[in-house]
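Apart from one protein chain that is not included, each protein chain of the complex appears where it belongs.
Take a look at chain A:
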Amino acid sequence: MKIKVDFSGGAELLFGNQKHHEVDLPVKDKPWLLGDLLFWLKDNLLQDRPELFLQDNSVRPGILVLVNEIDWELMDTINYEIQLNDSILFISTLHGG
């Protein structure tokens, strides 16, 4: 399943300093939840320091997540079911003003 993943605000530094990624998620039985994507990104795209991206089963506090330009807090956060061609954006707010 093809989706777009973007990082900004400093979060891209954890992902090889590349902001835009075209991601093709492997087929699986159950739907892809946003929470599943977080761990897939950690295992497949993250270059170093996973503790700066993930905490427990979600993103580290201070990273904002937008699904198709909408706050993920309105989309049930990690329980959101990812759809084909979704655009997921991670913005870090932790690098200062």
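The rule is short, and it goes like this: a residue touches a chain if its C-beta (ideal position, glycine included) is under 8 Å from a C-beta of that chain, and two chains touch if they have at least 3 such contacts; residues count from 1.
Everything that follows uses one rule, which is that contacts and distances are computed from a predicted model.
As a check of understanding, state which of "Cytoplasmic tRNA 2-thiolation protein 1", "Large ribosomal subunit protein mL46", "Beta-adaptin-like protein" or "S1 motif domain-containing protein" is the UniProt name of the chain not shown.
"Cytoplasmic tRNA 2-thiolation protein 1"
With respect to the chain omitted from the figure, which of A:13, A:45, A:78 or A:91 is a touching residue?
A:91
For review purposes, identify every residue of chain A that touches the missing chain, sorted by number.
Within chain A, the residues touching the omitted chain are 9, 60-62, 64, 69-71, 73-74, 91, 93-94, 96-97.
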